[in-house]
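This is the structure I have questions about; it appears just below.
Just one protein chain is left out here, and the rest sit where they should.
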Amino acid sequence: MSEGPAREHRLVLFASDNYAGVYPAVLASIAAANGGFAPAYGDDDWTLALQERMREVFGDVDVFPVFNGTGGNVTALATVMQPFEAVICAETAHINVDECGAPERFTGGKLVDLPTPDGKLTPELVRGALVGSGDQHHVQTRVVSITQPTELGTVYTPGETSALAAVAHAAGLLLHVDGARLVNAAVGLGTGLREITADCGVDVLTFGGTKNGLLGGEAVVFFRHDLAERYLFVRKQGMQLASKMRFVSAQLLRLLEGELWRETAGHANAMAQRLAAAAASVPGVRVAYPVQANAVFVALPAPVTERLLEDYRFYTWDEQTGVVRWMCSWQTTPDDVDRLASALRDAVASA
Amino acid sequence: MSEGPAREHRLVLFASDNYAGVYPAVLASIAAANGGFAPAYGDDDWTLALQERMREVFGDVDVFPVFNGTGGNVTALATVMQPFEAVICAETAHINVDECGAPERFTGGKLVDLPTPDGKLTPELVRGALVGSGDQHHVQTRVVSITQPTELGTVYTPGETSALAAVAHAAGLLLHVDGARLVNAAVGLGTGLREITADCGVDVLTFGGTKNGLLGGEAVVFFRHDLAERYLFVRKQGMQLASKMRFVSAQLLRLLEGELWRETAGHANAMAQRLAAAAASVPGVRVAYPVQANAVFVALPAPVTERLLEDYRFYTWDEQTGVVRWMCSWQTTPDDVDRLASALRDAVASA
Amino acid sequence: MSEGPAREHRLVLFASDNYAGVYPAVLASIAAANGGFAPAYGDDDWTLALQERMREVFGDVDVFPVFNGTGGNVTALATVMQPFEAVICAETAHINVDECGAPERFTGGKLVDLPTPDGKLTPELVRGALVGSGDQHHVQTRVVSITQPTELGTVYTPGETSALAAVAHAAGLLLHVDGARLVNAAVGLGTGLREITADCGVDVLTFGGTKNGLLGGEAVVFFRHDLAERYLFVRKQGMQLASKMRFVSAQLLRLLEGELWRETAGHANAMAQRLAAAAASVPGVRVAYPVQANAVFVALPAPVTERLLEDYRFYTWDEQTGVVRWMCSWQTTPDDVDRLASALRDAVASA
Partner (left out) sequence: MSEGPAREHRLVLFASDNYAGVYPAVLASIAAANGGFAPAYGDDDWTLALQERMREVFGDVDVFPVFNGTGGNVTALATVMQPFEAVICAETAHINVDECGAPERFTGGKLVDLPTPDGKLTPELVRGALVGSGDQHHVQTRVVSITQPTELGTVYTPGETSALAAVAHAAGLLLHVDGARLVNAAVGLGTGLREITADCGVDVLTFGGTKNGLLGGEAVVFFRHDLAERYLFVRKQGMQLASKMRFVSAQLLRLLEGELWRETAGHANAMAQRLAAAAASVPGVRVAYPVQANAVFVALPAPVTERLLEDYRFYTWDEQTGVVRWMCSWQTTPDDVDRLASALRDAVASA
């Protein structure tokens, strides 16, 4: 099995940041954790160390490694809500469109999804959705869930997140952050991780690692101890309890060690900026959303998209507007970017 | 972090086979799969190769990697049953006692658990539980689920499995095998994997790798194409869809390559035999169940257990009878076994 | 306990059509069914007769009485869909806003709710929501559900329903009708019940009785035998199996007998027309939606609404637009209507 695209001759690297492999230092951390026997299910040194390191980063949190982002989001939500409760989210939220109904099936509750111009909820949007409180016919809103950065590559400023937390808390709700790419947001904002979570009033976070160089590993982070009380059972019942957890924890630990994430996410974001700049300079190409993390959305004429799809695999986000998505990762090279930009220019020229 | 017990001075290695690490060749297979970009979510060369290799092993199956055993069992069951249906299993089954209600919560259905002397269902037991068919007040039995080897370390012979399949099929039911340690059963029986599954009429299998040297990886295997039709969606909704699936598939592939599993499971089983033999020779110690895979259950006087627990971590399986469980793994050494046996002799002598 | 408002001095009758009592002939049918012993759970003469009568009305259907509308809708949907599947409905649909998340919790699936101008789905809206088919990340659309008449008092013409059925069937989906007030729609359209269901290609119907003079009783009606196969178990597991079912069936039977529903619904619709006409003649009052069944929605200035709420109980449907809802029932009298109209005129005059 050779490097590169499988069973097809197109370059797949811009399709998703989880098409990238494992960052070398992360792979090394797995090997290093493989010394001998260690207790399973989280009762190991690496998970303990992760908990400690996470507290240095985020404050007095409770941290639980899980397998994947969907698992993290769903078990986090299921822990803090009842089946008759609801989650307000953006229409474009991963929990709403990319988790095959897992949130509904596992929590029993409802997602109230709101259209947004750029993937971001606002206090106004949230307030408008706060209906039916106390009405037995109606689901009871319990959580506001945002994705940071959003599925459209935009980020919430600390002020924006704080404002949402304020609205949520004022209404007796919790603020959940789907942070599958939280580190890309932090890099994009030039902040640390605490400044965009704990300091803003976030209550529970799904912290992502897989899209930033891990083989596989995310963590559910509770910013209030009382919210975490039932989590061990929800994680197990949610099929997210890793037996050899040390290898998940070791990866997450490595990502935090020396802030390695600044390197992986910094590189990915820089590649996105390079790509966006190149794309923006091509006549007829419009960058659809502010490029604030590692995603680049551009509106392309249909023939251009068709031409590019002959050589590249990527996703069309909106058939109507012709917006496509290109993702950059820790493994994307400047040369990769330049070649896509060049192909774009050629495609536009020949279209 | 050094080899050995974490945060305690007891030897943990006999507590569970998932306290062992990653088999070196399996770890190497992960590194080898890390060449560059590859499509996520199963659309990669390694997953394709796994599917092909599994068909060589099992026949015309459909294979889907998942994260862990609970996830495999639950999504497999949820795919082949409706929420008003039931699964017959042994009272000691992992799905019944060690999955925190995940089968019930995710399938919506019911487990009908039957007491057994040795962890094994029999045709008689199953037939006795076939009640209420067509009665709207009663769950409708849909699946017979067995664990191979059982949670008590016993194995079903091909004849026994075939007989259960016959009873199940005659009643319009399916036979599911929780094969978290299936390879240990095959080694114990001196057979291949197909002889104890496809050839016996098994309909769906959870094939385990983690307990035999993988970092983490299991697979759901359907022996009938029609049963697999909905699985992609159930796996995703069941939060068991790995994004970087190539790394799960590469591990499973390696376990099957050159029948590596004969080495890992063979060693583990041999260590269990060695330990059982040593234990059986100690006066007052009774081996509680036939040692047919990699688990050793012995009945110990309470003071002996107490003494051993000072130096070793392991689980008491039955407080009443004093039966404790010792698990062996690919990583257990003869020296490890001999030291435990010696400690046992000492404990008995001083008790 | 005297006739009239309970524990308050406001007139409650326009708040909902289930504030009305039991139609005398329906009450008599309960008494008539009370002769002696009869098998429970549907194995009685009245339920058998209902099945036969329903087949005369709707064609070759399978019919199952249930307790209430939510129970009917949810068990109907749960029978024809898998937990990873989705239902397309109007944003205003009862299943979406008035069932406290019961559809999600019990089916495990997702509601994809679409904004509409008048509560009615259209082929264009449905086609626009048909996304993600075959994509494992995405719920799979299985059902289009419409309410007839809608929650806004509008009705689908047979042509409109047929067009939706055609779109649904072309995409491999089913068409479900929430017919809590189906008979009001039939009266409004001047048709029979079959013309707006079976003849249009409807696959499954929740047929309502409670809002048209029953003490309590609805029925799930399947227009394809294969869809009904699992229903007995879903109904029981859905807690909708009445033990003394004869009394539910007897009511439904009476509603169909001699087309009694034309009387109950005809009267309710006529009262709505009378009320709408009166309201439309008041300056500054706008009838918000076509009055095609027994609901009247009018946009009122806030002070007018406030004034009216002193004497009447009713629901404000949209705080922004000032639209309120008045429901008429079999029990509403012309005098009741005229008094409300008069109060409206007075309120407008004094505002």
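As written, the chain order gives the labels A, B and C, with residue 1 at the start of each chain.
Basically, a contact is a pair of C-beta atoms (placed from the backbone, for glycine too) under 8 Å apart; a residue touches a chain by one contact, two chains touch by 3 or more.
No experiment lies behind these values; they were computed from the predicted model shown.
Novice: One chain isn't shown here. Among C:79, C:92, C:240 or C:264, which residue touches it?
Specialist: C:240
Novice: In the full complex, which of C:46, C:156 or C:207 touches the chain missing from this view?
Specialist: The one listed residue touching the chain not shown is C:46.
Novice: Using the document's contact rule, name the residues of chain A that touch the chain not shown here.
Specialist: Within chain A, the residues that touch the unshown chain are 41, 78, 82-84, 108, 136-137, 140, 230, 232-237, 241.
Novice: Identify the residues of chain B touching the omitted chain, counting contacts across the whole complex.
Specialist: Where chain B meets the chain not shown: residues 83-86, 97-101, 104-105, 108-111, 132, 136-139.
Novice: Tell me which stretches of chain C touch the chain missing from the display.
Specialist: Contacting residues on chain C, toward the hidden partner: 1-7, 11-13, 15-16, 18-22, 27, 30-40, 43-46, 48-49, 67-71, 74-75, 99-102, 105-106, 210-211, 215-216, 233, 236-244, 247-248, 313, 331.
Convention: only the chains that are shown with their structure count from here on.
Novice: Would you kindly tell me how far, in whole Å, the mean C-alpha position of chain B lies from that of chain A?
Specialist: 33
Novice: Roughly how many whole angstrom separate the Cα centroids of chain B and chain C?
Specialist: 51
Novice: Residue numbers in chain B touching 2 or more other chains?
Specialist: Within chain B, residues 233, 236-237, 241 contact more than one other chain.
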